[in-house]
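Excluded from the complex is one protein chain; the other protein chains are retained at their positions.
Chain lettering (A and B) follows the sequence in which the chains are written, and residue indices restart at 1 in each chain.
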Amino acid sequence: MAEKVLMKGNEALAEAAIQAGCRHFFGYPITPQTELAAYMAKRMPKLGGTYLQAESELAAVNMVLGAAAAGVRAMTSSSSPGVSLKGEGISYMAGSDLPAVIINVQRGGPGLGGIQPSQADYWQATKALGHGDFQILVFAPSTVQEMVDLVALAFDRADEYRMPAMILADGMLGQMMEPVVLPEAHDVAAHEKPWAASGHKNERKHNIVNSLYLTPNALESLVVERYKRYEIVKANEQRAEEYLVDDADVVVVAYGASSRVARSAVNKAREKGLKAGLIRPITLWPFPVDTLKKAARHVKQFLTVEMSMGQMVDDVRLAVECKVPVSFYGRTGGVIPTPKEVLGEIEKLV
Amino acid sequence: MKDLNMLLAGFGGQGVLFAGKVAAYAGLIEGRELSWLPSYGPEMRGGTANCSVCLSDEPIGSPLVTNPNVLIAMNRPSLEKFVNDVEPGGVILLDSSLIEIPVEREDVTVCRVPASKIAEENGLSGLANMVLMGKLFEVVGFCKEETLDAALQKCIPARKAAMLDLNRKAIALGRAS
Partner (left out) sequence: MAVVFQKPSTLTDAPLHYCPGCTHGIIHRLVAQAIEELGIEGKTVGVASVGCSVMCYDYFSCDMVQAPHGRAQAVATGLKRARPDNVIFTYQGDGDLAAIGTAETVHAATRGENITVIFVNNAIYGMTGGQMAPTSLPDQITQTTPYGRDVNTAGYPVRVCEMLSTLDGVALAQRVTVDSVKNVNIARKAIKKAFQNQIEGKGYSIIEVLSTCPTNWGLSPVDALKWLDENMIPYYPLGVYKDGVKGDRLK
């Protein structure tokens, strides 16, 4: 096995992308994700790749669109306010069936908000990243190791389903260091891209990468086709971790940084003899509905914990079809909940 | 080995993050679970800096240490801010050259180390952080002796190799204090 190294989350995301065959990174500085761009700036020239600091988030995401259209693995990263700007390009990529990876190291909002960790972009990532009917894959790592593993998966699945994929991290995960094992370099050639605008070499008809369809019926059938693909994604790509769920009466549902707080709280609850467990969504879209449905058969109470005013909690309620009470505890604005606070909420529910 | 839930706090530039990194590398070398989480603010220099380090044999939950079993306070505001968060039975190490106020708690072990003074007097200006780490090692023993030195070597880049012996000296002085 490869050696364990100590890495900051932001740097691990960057190195994992490189290992996944990404040689084209376009970014714009913003706290708390900047180490990622700085790492790329250092590594890419040595690999013959592209690091380009764009004039804006808009430009950066559209450079990614161009590189993705050319058929290469491309990535951009930002934090919340910058991701809002990237929404335009992401909608166009979804509408053009282009694969790419976008990283959001979330900070507090709305507006300029703050620079401390937050999870208030859940709705944006899973439901409203841009105009039009579309979804993107959303992965939510909770450790630095998982950041590494999910970047590789995001590139693979983005290529496989021809859609953008997002890593929804936060300032805590981006800034913290943990031991990681970096993966072996990926075999990228596995994904043929016959649709790419890479120059037809006078060997085929011209490829057009496009999201414009002026005939309503043509646009409708394309979108419907895309939604059929989304159903396949929903069937195959739901991921969640279950921790002490089997005999649990109260199950906390939390992702990313707040899931770590929740895990500590669940451990403390178990020490007190309380039957608490944790479901940690790893994919936020597709949401791990099946895992929650299964748990809802025996769990008496769900408690959703987020670093927001309550966003994912809606999806939890939809998943369990309101058959089991779902309550919510959250801190926002960059405040990180403590295990003690979450334990208090668990105790209230038991 | 016992879990370490450590909070290191001081001014930016006092080497709080670096000291935390040495502890984190010690954990890495010994194959333990660990996390290192810096606080980060808008300023590059001079603001408050603190850093959470967890070492454990179990997976780390929240990497943000809110109730440390070890607090290293390198200035008075840091001590005042975190003194009441320390777990009963925990340890507070403080730089007594910079912090004159007493710690009014009976349920924790307090080590007052004149770290800045010791560093200054030995030509190790700026290494009060490592003096305190030496003391921490002596009091808590968070890793093996050879691990500490190996961690130090990991944290000092080759181009700053001259700093290695100075750091070693600071740690030794802290241990003897």
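Note that in this section a residue touches a chain if its C-beta (ideal position, glycine included) is under 8 Å from a C-beta of that chain, and two chains touch if they have at least 3 such contacts.
Everything numeric in this text was worked out from a predicted model, so none of it was measured.
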item	value
In the full complex, displayed partners of the excluded chain	A
Of A:200, A:272, A:293 or A:340, the one touching the omitted chain in the full complex	A:200
Residue, one of A:55, A:184 or A:247, that touches the chain absent here	A:55
Hidden partner chain, touching residue among A:24, A:226 or A:263	A:24
On subunit A, residues whose C-beta touches the chain left out of the figure	24, 26, 50, 52, 54-56, 58-60, 62-72, 74, 88-89, 92, 96, 196-203, 206-212
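Note that in this section only the chains that are shown with their structure count from here on.
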item	value
Subunit A-subunit B separation of Cα centroids, rounded to whole Å	34
Subunit B residues within the subunit A interface of the complex	21, 24-25, 27-28, 31, 33-38, 40-42, 59-64, 66-67, 154
Residues on subunit A engaged by subunit B in the complex (per definition of touch)	4-6, 31-32, 115, 171-172, 175-179, 260-261, 263-265, 267, 336, 338-340
